[in-house]
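Other chains dropped; remaining ones untouched in position.
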Amino acid sequence: MSTALFIGRFQPFHLGHLSVIKKAISENDRLFIGIGSTEQNFRPANPFTAGERFQMIEAALDEAKIERTKYAIIPIRNINNYALWPRHVAMHLPPFEKIYTGSETVKNLYENENLTRKNPYEIINVAKELKISSTQIRELILTGGKWEILVPPATAEFIAKLGGINRLKAVQEADK
Amino acid sequence: MSTALFIGRFQPFHLGHLSVIKKAISENDRLFIGIGSTEQNFRPANPFTAGERFQMIEAALDEAKIERTKYAIIPIRNINNYALWPRHVAMHLPPFEKIYTGSETVKNLYENENLTRKNPYEIINVAKELKISSTQIRELILTGGKWEILVPPATAEFIAKLGGINRLKAVQEADK
């Protein structure tokens, strides 16, 4: 049985994330979807709480008719000490063999981790699937651009209902 | 749709936990199973990592033929400031209305939380179902008692395979 991890901050979840999840589920028996930086929210780069991101992902995967038995969503807080990060992440979930990532940093952290591992993680680069970025979507929201076409309809609806657009604007201020 | 939370440390998972989960699943559309104190492990009162506890729970629920679509397992780190704990927990998962607990402390924390809430949580006392305690099981393991009959077979097997009995004995020492 093959098991994989795809970890992101999902601020917000978008079509690139959905595409990676579809790919990873088609290539593995089970996928863990890690929600990173759970402790960050109501900030410019991290507007949504872990629980809100959980709902966003689940709503989008339900909409895409992806069976819930195929994946589990795991909230994981961040740590500053990135050299320990792959181990910190691994500590939160059952064993897995593959990591899907579009981030050069995450790729580098797991390559470093692999140097000392008996059974190295298989690192699958999904940068191509992740051409859309959450940063870009947050900027489109702030500037009144067409962000909705970059996220699953269920995510757009969730953000709207939550008052997410107003929140993003509110938390831009420099001085709290 | 009714949603509930059952949160514990599951050090280890036992038949009392299983009985609460069965009850909560029969009474709700969905159950979140919170693994508390994720950051604690390899210590006398918290021998297992969050990931190991995730596996223990899932193996036991699979064995009990409980469908995975009925529940989601959510690792949640502890915080010292208990007055904030119910809000800290809520921040990690979708909204829920009921909390199942056998702990007087947790009951008291949610009663305090309810004082200021528009829609108070329904608190369901499952102390009766939780007559077995993880503390008691850890003591039986240390003293060579019959602990296996107090946990689901899948949990007993998982602990044995993991070298959990040896770990419990090793981490009793006072001075690290």
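Here the chain labels run A and B in written order, and each chain numbers its own residues starting at 1.
By our rule, a residue touches a chain if its C-beta (ideal position, glycine included) is under 8 Å from a C-beta of that chain, and two chains touch if they have at least 3 such contacts.
Just so we're clear, the structure is a prediction, and the values are computed from it rather than from any experiment.
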Assuming 2 chains are placed, give the number of copies in the entire complex as this structure defines it. 6
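The rule is simple: only the chains that are shown with their structure count from here on.
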Where subunit A and subunit B are represented by their mean Cα positions, the distance between them in whole Å: 26
In the complex, go through subunit A and note every residue touching subunit B. 38, 41, 49-51, 54-55, 58, 68-69, 72-77, 90-95
